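The full complex has more chains than appear here; those shown keep their coordinates.
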């Protein structure tokens, strides 16, 4: 992967974000700062609001109150500098290759560079043999890997991953984790959710723990796993029903 | 310049004639116009519409000439300066048609008004065009001569052309007034038969009108050739020669060539 | 565009004066086309959904026929119904020709294929996602069709509105089988055709605007019903 000067769009600040949908308050007074560098992992039980928080960060949902502020000079630049892999990946009705090509053409990359990047990311995600397959016919894990490859190919400053390993086999999970480390080393900020606590421990520099629409903790990973501050986090780590 | 039909007509000059549906549907124009087109290097584009719509087309300057049968409206066009000229071309006649068993006894009527009166008396189903066409206006005039305002279940307005009205009458076994040309040409008669004809009040005269180039500067001047030809010996003879089942549809009515009024 | 102003004025006058003839014609239009839509939906929705959800040999040819049948000319449908209902036709003894019933039959035949063809496409799109899960739940074929119709109800509403639009705007078929008889089978479109042939363009256009207004009201009501339904259920 080429490593050009990345867009400086961090830190990302959320201040007092409130989101209400269908009459329920789904995100309540959510405030945090995501800095350059550390890999931030959002943890929390099902329905905590992790996916909603990622959508808010990416400008896909407008909060009913509060602010979402990127550091970049303008919103367009921030949008170009980030990528999001959805929990339930959306693939276009075309080949795996063309799916990635689509994302790169949106960034107006010239054809030779596009081809080269696509090949690289397909190789990394072990999808190269499936490059010409219709994306929607791939298996669950293959689809998730393709969505990841597509986001990755755009070489973002910030990469949001919503449970990227949920459908991956152990080998792919390991490869993913290695890839994430490499990407991070090259200066890309990683923000991810996961339900695999082992993975969270392996990957996270900092943990954001969410519960029922609230951010209960934002701490260094080591201290979260050894000494969680809140009752909820303790129960969550023990795999207790919250 | 924009490629208007005018530019196209450099190769294929044409004039636009709005003609009563009858003259088109009866096949008369298909018989007549090739004779004209062959010698004048001019094609005639026929718009087959009811008289009301034909008059409207003339007022807006969308056609170059008219062949219609609505004397009152024709005079109004002349008066308003929309048409610069009007020439009688031909006549035919209306007939009363109805079910073959003729429950109203219209066939035994003395004259046309009497025939209608008999239909009204027994309240047999009568279909009126109801569309302000020449035929419709003539029918209304006939009712007026017997001081009847036809109303009730037995009197129905079809609001359609002659052909559609005949299609309906054939199905319903109704009486209706029809012009001879349409009647002779019409295929879907069913049990309908001609019951009354020949009355002077059933005369139907057709005129050709030239749309004034003062009122509408863009009308095609060649239309005059068509108007002149329709009243010529050749055309008049051809009109007489057009028959269906041995019956003449239209009788030539142009006055013998004389000095035209200015 | 003086004519247009005149047409609008005519339309306004027609509506405000609440002309009883106009009211009669409007009601008949709504009644005929409304009934036709209901009948066509009863046939077209299940049939289209069945074709959309099922795979069988010859299906592709059937889809071509179904799509082609959206191009059935009203005049042809009108003539066919006319021949069948005519005194000498097989159903002549019913005496339906030149009655509103005949018009309903013609419009139903005209729009059922449209509803079926558009439904087929909508249901085919849905069944990509739904078919296997429903089958795995043990839903039999009629149950799957019913479920797909229900799940696609929002887009099928647009299909029905397309059918309604075609029916209410249609003149070729109803004038042949209805005869445009004043006070019996005269509807909005045949009245417009009549005024056009009379050369009374402002009145014709005015009636046309009233018809468009009716279509808007009907579509507004449909939308409103949908909103209410959406809010009530899920």
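So that you can tell them apart, the chains are marked A, B and C in the order they are listed, and the count of residues begins at 1 in each.
Heads up, the rule we're going with is that a contact is a pair of C-beta atoms (placed from the backbone, for glycine too) under 8 Å apart; a residue touches a chain by one contact, two chains touch by 3 or more.
What you are looking at is a predicted structure, and each value in this text was computed from that prediction instead of being measured.
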| item | value |
| --- | --- |
| Copies present in the complete complex, per labelled chain | A x2, B x1, C x2 |
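Going forward, only the chains that are shown with their structure count from here on.
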| item | value |
| --- | --- |
| Chain contact topology (line, ring, star, complete or other) | other |
| Centrality ranking, top chain (CA atoms only) | C |
| Most widely separated chain from chain B, with each centre as the mean of CA atoms | A |
| Averaged-CA centre spacing for the pair chain B and chain A, given as whole angstrom | 80 |
| Between chain A and chain C, centroid-to-centroid distance (C-alpha), Å | 49 |
| Rounded Å distance, chain B centre to chain C centre (Cα mean) | 36 |
| Residues of chain C engaged with two or more neighbouring chains | none |
| Residues within chain A bordering two or more other chains | none |
| Touch list for chain B against partner chain C, complex | 49-50, 52-57, 130-133, 156-161, 164, 167-168, 171-173, 190 |
| Of all residues in chain C, those that touch chain B in their complex | 82, 86-88, 97-98, 175-176, 179-182, 184, 186, 190-191, 193-194, 196-201 |
